[in-house]
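Structure provided below as structure tokens; questions to follow.
Only one protein chain is missing from this complex, and each of the others stays in its spot.
Let's turn to chain A:
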Amino acid sequence: MAEIVLDKVTKRYPDGALAVSEADFTIADGEFVILVGPSGCGKSTTLNMIAGLEDISDGELRIDGQRVNEKAPKDRDIAMVFQSYALYPHMSVRENMAFPLRLAKVDDKVVRQKVEEAAATLDLTQHLDRKPGNLSGGQRQRVAMGRAIVRNPKAFLMDEPLSNLDAKLRVQMRTSLSKLQKQLGTTTVYVTHDQTEAMTLGDRVVVLRGGIVQQIGSPQFLYEQPSNLFVAGFIGSPSMNFLPATLADNEVNSPIGKFALTDRIRSLVEAAGAPREVILGIRPEHFEDARLLDESAKSGGATFTASVDVLESMGSDKYAYFTVEGDQATSQELEELAADSGSADVPDRGSQVVTRLSAASEATQGGSLEVWFDADKVQLFDPSNGKNLTYSG
């Protein structure tokens, strides 16, 4: 168990490309930290630098207060679980799990006992003498975990360990992984591009974009107080709605109507020195079917009427999709997010708004609906640099 400190850690490739730029954060002893971001954001490079599989160009990496930049992976006492599992195909499950202990020249009796303990934890006891080739995806994943936990390393590094599993198994493994980490209390760094995994697993989440750390915080904090457009758009599913808007006389003029800023937001926006043109961000759950609310509840927000393009009933909620006339909100961050999710290729006229309504809503597909939204929950962003003007963290 150990504390891992990244002190302005930078990775620059020989061709000059900057993969990670001055990553500067501390992973506390026993903490579960998630590195998340779209592909190519530098999260795997960061993990490989902690592991020692890639050299650090600049800055310092400390494990337990000791500089380890120059140490080989084997001297860092860190275990890693790979996306492909990287099990040794010519060894049985038992030998796979025993491999790190054998290399450390541990006594044969101790090896047996430790492997059996780990196998029991991971429910692999009956598979110990099989070869990895004969195991299912979930079992291979557990063997990879077993190989990591068997020698009680200072920290676990996990590189998208669940992304090769099918959806149902992934959810199941996610909970057992979380339980296992709490039970062992080992410092864990986990890389994923899936924001759901990031939200559900981590004590803290580090959001990366283009090699630069965007924001670090607990999943809930990132969700409620994203520091910029990129984090706001990346965290949350379905993602936040963004609309172009103008700000004048403490009123927001947007494609979904004109509404007054609440006092809380007004003071934040004034302190941030907001420009006239802004991007308005509203999470889907901050909308509601206006018919379900009484007058006093409605007073804290504004309403607009639009026709429902698509209605998805999930049982517990209903998701209603609207198209709002006018330009789409544009900024570099939003374009990047769209490119990453592939939605940039979907032709679209106007902006689409996703709303999560109560299951009691009587909205119908194609029908017109009056929708209310909470004016105190809106977020405003500066289109030029993506900064959140309503950030109060």
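Structure notes:
Here, contacts are C-beta pairs under 8 Å (C-beta built on N, C-alpha and C of every residue); 3 or more make two chains touch, one makes a residue touch a chain; residues count from 1.
By our rule, contacts and distances are computed from a predicted model.
With the options "Carbon monoxide dehydrogenase", "Permease component of ABC-type sugar transport system", "ABC transporter ATP-binding protein" or "Oxidoreductase" in hand, the undepicted chain maps to the protein name "Permease component of ABC-type sugar transport system" (source: UniProt). Within the complete assembly, A:134 is the residue of A:134, A:175, A:237 or A:250 that touches the hidden chain. The hidden chain makes contact, of the residues A:79, A:111, A:149 or A:206, with A:79. One of A:100, A:217 or A:236 touches the chain omitted from the figure, and that residue is A:100. Of the listed positions A:16, A:65, A:89 or A:366, the one in contact with the omitted chain in the full complex is A:89.
Within chain A, the residues in touch with the undisplayed chain are 51-53, 72-74, 78-80, 82, 84-90, 99-100, 103-104, 131-135, 137, 140, 147, 151, 157, 164.
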